[in-house]
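The complex is shown incomplete by one protein chain, all other protein chains being positioned as in the whole.
Showing chain A:
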């Protein structure tokens, strides 16, 4: 009886007499499940559509590996973004940070330090940008939208300055090898493993640690969090650092994937990550969100892109479909949400 209440366990406690209807606790669990299940349903439907329209190409192992690999880069970014949105913020600079980190980590000077030099630089540049964002927002009192918009602009500018618009090829074998089929373990590409690890760590961080609790509290009611003794500003700083860290990791994955660093990397990642988090059920106003939902959102978007590409449909159609899915997801959530 001292076990934590788990969603799977039936309610044994006495239900509260809330307006005579079923237990609000049970309905909340049901709502969370409905959300996850409906996302899984959409994903399953997409797999069926893919399998029916392009039975050979879509269900091919190579293609499934490709989908997951493509989902990995934006997925890692989305995990960080989910935390920021849950805390009531927004990070528009993720794409620019990915670009900056990927070009900084692939300069000739950096590549001299080999594998470790590239990884270290990508992560440190990500953290550095996150630190600037966090300081401006938490201690400079800037609105997250503006501060990260400024980071977007200057990050992209700096990335262009570093590369002069040229693609920087990676010459470090250790990095390139990670993208090759030889490094797959049981058919799973290393990139996907990193994505899975980041997802797992993100889930644990959100659901099992004080950091996660504080993030939710700050997003749900910042004034109440402050008056409860939470250091709201420090928490905000940490959240943007986390988002920067995720961007650094994503930049490293992108370097492996493309074998290069380009200042155009991560284009519109901010929109994809926000969209994935939102269709995953994260409230844009903060205070509620799940890692599972966000990751499913990423997988849904990546799968759609893949199916459209296999069916030779234009990018324009893809983008319209994405927009429609965002609208549909939010409308469904509004209906299932409480008043």
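Please note the rule applied: a contact is a pair of C-beta atoms (placed from the backbone, for glycine too) under 8 Å apart; a residue touches a chain by one contact, two chains touch by 3 or more; residues count from 1.
One rule holds in what follows: contacts and distances are computed from a predicted model.
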| field | Identity of the absent chain, which is to be given by its UniProt protein name, from "Pyruvate dehydrogenase E1 component subunit alpha", "Ferritin-like domain-containing protein", "Cytochrome C biogenesis protein ResB" or "Putative Ribose import ATP-binding protein RbsA 1" | value | "Putative Ribose import ATP-binding protein RbsA 1"
| query | Of A:71, A:99 or A:217, which residue touches the hidden chain? | reply | A:217
| query | Among A:37, A:116, A:153 or A:227, which one is in touch with the chain left out? | reply | A:227
| note | Had the left-out chain been drawn, it would touch chain A at residues 2-5, 13-18, 23-25, 28, 208-211, 213-214, 216-217, 220-221, 223-231, 287-288
